[in-house]
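After the structure tokens below, expect a handful of questions from me.
The complex appears here without one of its protein chains, the remainder shown in place.
Let's turn to subunit A:
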Amino acid sequence: MNLSRTKIGAILAAPTVVYMVIFFVVPSLILFSYSFWSSESYRVVPDFVFTNYLDSLHSAVFWKVTINAVRIGLTTAAISLVLAVPVGYYLVYVSRSQTMLYLILITWFSSYLVRIYAWRTLLGTNGVLNAVLLQLGIVDHPVDAFLFSSFAVTITLVHIYLPFCILLVTSSLSEIKPDLIDAARDLGTSSLGAFFRVIAPNAANGLAGAFMLTFILVAGDYVTPQMLGGSSGQTTGLLIADQFRKTGNWPLGAAQAFVMFVISIALYFILVSLGRATGLIVKRRTINPKGI
């Protein structure tokens, strides 16, 4: 028996590919076909109708929570990226501090629910934030408005997804050679200048990717809005999740999930073309021999 290296590779790849096809690709396709099915008295009936999509698109509630999800998603992703870039820069170029990396990993791996719960404790009427503000005399009675608002949801989501964003930014920055920065510094640029003129353009694609990935995960998060968002801070995720509980309409939920998916993809293309138009994102160039 003398199989070629690639053939053995293909055989060895089979378990992974088969597993992921059965339990990821196929379910996604089933969910997609569900979105065209209909639901009669809580039973799913195979069909080919567009009512689920039309109902979603004509629903005021759907648009309200979707706009919420997009707004919270964009704000959270933007704040996360702004905070992640200095940390990533520090980790890649200033000090490869293992302690810092492990602190970030610990927060990433610390329980999702615990972090939501922590913020509920911190922001509550009798919470730590109010206690501190009262002590400092900044407010004279506890502020109720911290909890159950978009503010509470956003700060918690930043806390939950920032470690992930930092890891993405760190990996995209570490692809840029430090020599480039040294060269820019030698030619007299300030460190901030080197960042904006050397690192940012080279890392732009990676940073845009980090932004979008954070956005997608945040916009799809429904547990945080459910716990901290109050009645005005709900997002599409909760609407979708509720359809998949016992008495829900699965085909409608499936259609809503795919509308959300399409919106995310559309936002990605808008972001990239905005970046291209403003020159923030450039196709990676080779060095121009004639100078810039």
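Here is the rule we go by: a residue touches a chain if its C-beta (ideal position, glycine included) is under 8 Å from a C-beta of that chain, and two chains touch if they have at least 3 such contacts; residues count from 1.
The criterion applied here is as follows: contacts and distances are computed from a predicted model.
Peer 1: Would you mind picking the UniProt name of the chain not drawn here, from "PepSY domain-containing protein", "Putative tricarboxylic transport membrane protein", "Polyamine ABC transporter permease" or "Flagellar biogenesis protein FliO"?
Peer 2: For the chain missing from the view, the UniProt record says "Polyamine ABC transporter permease".
Peer 1: One chain isn't shown here. Among A:5, A:58 or A:141, which residue touches it?
Peer 2: A:5
Peer 1: Touching the absent chain in the whole complex: find that residue among A:77, A:153 or A:240.
Peer 2: A:240
Peer 1: Would you mind spotting which of A:26, A:67, A:139 or A:270 touches the chain that isn't drawn?
Peer 2: In the full complex, the listed residue that touches the missing chain is A:26.
Peer 1: Of the residues listed, A:34, A:146 or A:211, which one is in contact with the missing chain?
Peer 2: A:34
Peer 1: Write down which of A:87, A:176 or A:199 is the residue touching the left-out chain.
Peer 2: A:87
Peer 1: For subunit A, which residues lie in contact with the unshown chain of the complex?
Peer 2: Residues of subunit A in contact with the hidden chain: 5-6, 8-17, 19-21, 23-28, 30-31, 34, 44, 83, 86-87, 89-90, 94, 100, 102-107, 109-122, 124, 126-128, 130-132, 135, 159, 162-163, 213, 216-217, 219-223, 227, 237, 240-241, 244, 250, 253-254, 257, 261.
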